[in-house]
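For reference, the structure I am asking about is given below.
The complex appears here without one of its protein chains, the remainder shown in place.
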Amino acid sequence: MPIDLNCDCGEGFGPWPLGDDAALLPHVTSANIACGGHAGDPDTMRRTVRLAHELGVKIGAHPGYPDLLGFGRRVLPLRPAELTNSLLAQLGALAALVRAEQATLHHVKPHGALYNQAAIDAIVAQALVEAVVSFDRQLVLVALANSVLEEVGRAAGLVVAREAFADRAYESDGTLRPRHLAGALILDHAQNLAQTLMIVREQQVRAYDGTLVPLHAETICLHGDMPGAAARAAFLRRELVGQGVLLFK
Amino acid sequence: MPIDLNCDCGEGFGPWPLGDDAALLPHVTSANIACGGHAGDPDTMRRTVRLAHELGVKIGAHPGYPDLLGFGRRVLPLRPAELTNSLLAQLGALAALVRAEQATLHHVKPHGALYNQAAIDAIVAQALVEAVVSFDRQLVLVALANSVLEEVGRAAGLVVAREAFADRAYESDGTLRPRHLAGALILDHAQNLAQTLMIVREQQVRAYDGTLVPLHAETICLHGDMPGAAARAAFLRRELVGQGVLLFK
Amino acid sequence: MPIDLNCDCGEGFGPWPLGDDAALLPHVTSANIACGGHAGDPDTMRRTVRLAHELGVKIGAHPGYPDLLGFGRRVLPLRPAELTNSLLAQLGALAALVRAEQATLHHVKPHGALYNQAAIDAIVAQALVEAVVSFDRQLVLVALANSVLEEVGRAAGLVVAREAFADRAYESDGTLRPRHLAGALILDHAQNLAQTLMIVREQQVRAYDGTLVPLHAETICLHGDMPGAAARAAFLRRELVGQGVLLFK
Partner (left out) sequence: MPIDLNCDCGEGFGPWPLGDDAALLPHVTSANIACGGHAGDPDTMRRTVRLAHELGVKIGAHPGYPDLLGFGRRVLPLRPAELTNSLLAQLGALAALVRAEQATLHHVKPHGALYNQAAIDAIVAQALVEAVVSFDRQLVLVALANSVLEEVGRAAGLVVAREAFADRAYESDGTLRPRHLAGALILDHAQNLAQTLMIVREQQVRAYDGTLVPLHAETICLHGDMPGAAARAAFLRRELVGQGVLLFK
């Protein structure tokens, strides 16, 4: 059972970098690159595409609400068609830079508030899926496992990669433990590995309260903004390979 | 000898329209649609693409310096790679909306200060041509006849459509008579037609001072922001068809 | 009993104008000038300030949600302090241009979604009032009559000018009849006048269903974007003066 490791990247803007893509990308198999909506400008986008391409990492679009100041972390009240059109423009912008680097666009993973909203709101999920389908129905859609977006994407005929987390705790209902609660972040490398292995081998996860929760996932997200992100990613990848868990490439 | 009539369009932004695309587009054969750089937002872009597509008008990208407040009318000191990347992002954004409308992108015509600068500055022309070539070398490049851009585009293997003007006077050196001088604008319909016919049939134009100037052009630009633009376009098209001048479609 | 006539203005951006300020401003006594949040750029702001100042019209700030593309017509989920700071920056920007014209800033009237939201949501109203109070507590706050904003503004010690409408119908509960319903807009000049006179002389308005509704207002809004706006304003002002209703100046 192969597993994919993904991270968000290219999330700087102009003079302002964010995270350390050069340190993190060598350890993942998929890169989600910001498209100018919540972050990213054409130069940053192209530089990040080139870096991922050189490393042989699969390139994905990471579109968000068009809101630089808010970094796509707040839900904007866009009409569905307006959201679809904004996402199409973002996908197209990134795809053009991917093409200029003679690389290939592989997947789409929504960012921040759009990711969260599309996971629970069928109208937002539909607006997003509509953008992907009308842009390129061969693209893989990355969605939170067990989310509304997973359903809506599949119903539209898209290949959906379900996403799980190595560095976040789960609640017994399968949702992520909110960041502000104790134990929400898993910083320990051994625990990151153990949670990932359980997801990959047993299709389940042990929730914060000890419950076993079913969880099918094809890709594991590594947060670039968590302390020690690159070291965590390096460890996880090395151990997964060492334990015979195949990585997508 | 067929001739093409083109106009710039989709140059509003959010709540602010510009020009009357619905009145002008039925009379042209090519539409140059703003791409979000100097004007245009995803909704405006899509609406304009749809309108052109329904009318059977060829759809082109109309990218410019990324400068909404200045409407792309001032030269921004971008590095060549930065300009190329900005233009790639603009082309890609429009192309995605074109694809969503199941239409086809046909050509690229730069806007405003970029059009003027690329006509005389080989570095800017090269940055623009680089964007077109690496995005899609099948796209036709619309360039001022006898400009640096025409040369650079052809040298890169692009099909170049040379542009001339029905509503602007020429100087004896083949350049456009500057707008602030008397007689720069040609508002009279009969004169618009006469100048167009001379360009199409004789490959020359009579300059403001009476000189005959050689001028080869495959497309005639109609300015949407000049008084009576739609009526001028309607007259010109009807007369050209009536006089047996074939229009590209 | 004097009455004030106000209109929103300066709502263009860069190359894009909106409404015809030069035609409307001579007929009002207060101008609400966009501050760069939902519309307006420094040049447009200064030009509009100068025009109002030359006409002897009172100058007010017309801040909105920072959202050019949406023209401030959608509620952005800003934290209260973030909204306050955005509004302070908008007030300060306009005030600087007012000072450069040696004019005086007189009032503040929120725009669009901010106006509507502050009328019903005490947290938004408080964030707005906080901005006005900490910027300049001598400024008059223009608020929808009978709104939450009116209350919150008064409680903070601000002078509040209650606003009513000459060109919009009212419901029997004192709210404005929604724009999409029949009869929402009052385009007839005689009716505009009659409604204004009833508000001024009787402190009441006849609702769409015939009910008499109490309504105290110190300022009447004239929408610049309604058909025949300048002619309506000219008629209304002339008749009010003719009938002895004093206008603030």
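For reference, chains read A, B and C in written order, and residue numbers begin at 1 within each chain.
FYI, a contact is a pair of C-beta atoms (placed from the backbone, for glycine too) under 8 Å apart; a residue touches a chain by one contact, two chains touch by 3 or more.
This structure is a prediction, so every number in the text was calculated from the model and none was measured.
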Task: Among B:Arg74, B:Arg137, B:His216 or B:Arg238, single out the residue that touches the unshown chain.
output: B:Arg74
Field: Option from A:Leu69, A:Leu181, A:Leu212 or A:Ala231 whose C-beta touches the chain left out
entry: A:Leu69
- prompt: Where the complex has a chain not shown, which of C:Pro42, C:Pro214 or C:Pro227 is the residue touching it?
  reply: C:Pro42
Residue, one of C:Ala22, C:Ala81, C:Leu181 or C:Leu246, that touches the chain absent here: C:Ala81
Query: Where does subunit B touch the missing chain, residue by residue?
result: 66, 69, 74-78
- prompt: So which bits of subunit C touch the chain we can't see?
  reply: 36, 42-43, 45-46, 81-82, 84-86, 88-97, 99-100, 131, 134-135
- line: Logged for subunit A, residues touching the omitted partner chain are 12-18, 39, 41, 68-71, 73
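Simple rule for what comes next: only the chains that are shown with their structure count from here on.
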Inter-centroid spacing, subunit B versus subunit A (mean Cα positions, whole Å): 40
Contacts with 2+ other chains: residues of subunit B: none
